[in-house]
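Left out: one protein chain. Kept in place: all the others.
What follows is chain A.
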Amino acid sequence: MAFVELSQLSKSYGKLTVVDRVSLSIEKGALVCLLGPSGCGKTTTLRLVAGFVDPTGGEIRVGGRVLSAPDVTTPPERRNMSMIFQSYALWPHMTVFENVAYGLSIRGLSKADIKTRVDNILSVAKLSPLAERYPSELSGGQQQRVSLARALVVEPETLLLDEPLSNLDANLREEMRFEIRRLHDQYRYTTIYVTHDQAEAMTTADVIVVMNQGRIEQAGSAEDIYKRPRSEFVARFIGGTNILKGRRSGDQAVDWGGIKLTCGDGEFAAADETAVSIRHHDIRIATNAPVDGLNWAPGAVSRQVFLGSHRDYLIDLSNGETVRAVAPPDVAIPKGQPVWLQFPPEHCRALAQ
């Protein structure tokens, strides 16, 4: 049964609607990622769940209890949640130990009990030797772990993370992604994770929710979202893709400026206009004219870059369009040379929107 439920949740500031009728059910113990570009409403959604923002419409239920609705809002302190902030929000006037112990002392635990629990979580987070340090004396990664420990030590029902890794450098970020997933597997809190980084979402999440302009574009597993995007926005946002805009011609095909593309997958738009998405690496490049097969188009190389693991091509097609494709590094075709491209039907996905 769903543990955290958002139904028709909306938030507007004056005329500006930041979150627009978002409905989402999150299973107990699941890790859900809200993924989207900045300004898509993901952080506001998280702050609505935390209770820092009151909704203008819809409601939030946790464990069947309404926590947020336009007329009644439970304040953040009575939601039994924890949050990890983008800035970490460690209190500079408290030591690591005091920071982590804060939530426990508010809950009125005994001194001895607090010490045991804090020591325990600090050792899990590999922070024991730093207990008496102040936050300003820690590195970014250490601060991040203190922030995690502080959030987890109170054993929340729900854990919220707001772009927790965006202040770390690239290497550390990659390491911490797996660390967050490991801790989640260990403690199994219901977790909502906000990020704009698709790799982060794909590493950590059970369910990825792609948001755009305050609305949910698509929700599903990482594989689902990548392989079966339902909209142009999702296709573009997750992984590189070519969006080919044409008109529907026949049952399974799209006429793309004179090139007929048969699509093995997806939904066609009801009207004439239909877009087709094909990933860069799914396009095949050949230097000889094709003997058989569907979806071939002639063109010429307009740019070619060697990137170590692959070569990146920009190809001008005979219908005046330009597509991007990648090929293995040993396939080196000089600029200007005529080529043939195949868009394999099983990789061509029609997009309804």
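Throughout what follows, a contact is a pair of C-beta atoms (placed from the backbone, for glycine too) under 8 Å apart; a residue touches a chain by one contact, two chains touch by 3 or more; residues count from 1.
The working rule: contacts and distances are computed from a predicted model.
A.B. asks: What is the protein name, per UniProt, of the chain that does not appear here: "Cytochrome D ubiquinol oxidase subunit II", "ABC transporter substrate-binding protein", "PhnH protein" or "Xanthine dehydrogenase small subunit"?
C.D. replies: "ABC transporter substrate-binding protein"
A.B. asks: For the chain left off this view, which of A:74, A:166, A:203 or A:319 is in contact with it?
C.D. replies: Only one listed residue reaches the unshown chain, and that is A:74.
A.B. asks: Looking at the full complex, which residue from A:134, A:187 or A:340 touches the chain that isn't shown here?
C.D. replies: Selected residue, touching the omitted chain: A:134.
A.B. asks: What residues on chain A make contact with the chain left out of this view?
C.D. replies: 1-2, 5, 7, 23, 25, 50-52, 61, 64-67, 69, 72-79, 81-83, 85-93, 102-103, 106-107, 134-137, 143, 150-151, 154, 160
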